[in-house]
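For this view, one protein chain was removed and the others were kept in their places.
Moving on to chain A:
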Amino acid sequence: MIRFILVQNRQGKTRLEKWYSNYSEHERNKLKAEVHRTVASRDQKHQSNFVEFHNHRIVYRRYAGLFFCFCIDTNDNELSLLEAIHLFVEVLDAYHGNVCELDLVFNFYWVYSVLDEMFLAGEIQETSRSVILSRMEQLSALE
């Protein structure tokens, strides 16, 4: 299962965090710093998108200035998760229209809604882009 999801920018500021395991506040802060250190120093061209982290793995992808990091167990399929990250970003893009970091900052609760649609309790829930988008439209109609 997914342990946690972090979206951080290059300076290490967390734009999105979702914890699917029980970590104390102190542990969370430590983990966030560690993930940033591990991921930010990697070279995109020569290195893979998987890093070994404690006894889990981090699957990450860099989009412009943001790192999308998913920490998973070692027995999970990394390649499928890489696809899931891409899907997530695509959905955000389709929903906001050319999304950038600022959009994530100002509308963070929308981002969380999308995240909750796609991932529940550490598992990938919804993989169809059209379904997610229609759901988001329903939600915004209720607001």
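Some points to look at:
What we mean here is this: contacts are C-beta pairs under 8 Å (C-beta built on N, C-alpha and C of every residue); 3 or more make two chains touch, one makes a residue touch a chain; residues count from 1.
Operating definition for what follows: contacts and distances are computed from a predicted model.
As stated in its UniProt record, the chain not included in the shown complex is "AP-3 complex subunit delta", which appears among "pantothenate kinase", "Pyruvate dehydrogenase phosphatase regulatory subunit, mitochondrial", "glyoxylate reductase (NADP(+))" or "AP-3 complex subunit delta". Here the missing chain is touched by one residue of A:34, A:52 or A:137, and it is A:52. Mapped onto chain A, contacts with the missing chain fall at residues 1, 13-18, 20, 22, 24-25, 29, 43, 46-52, 75, 77-80, 82-83, 105-106, 108-109, 112-113, 116, 120-121, 123-127, 138-139, 142-143.
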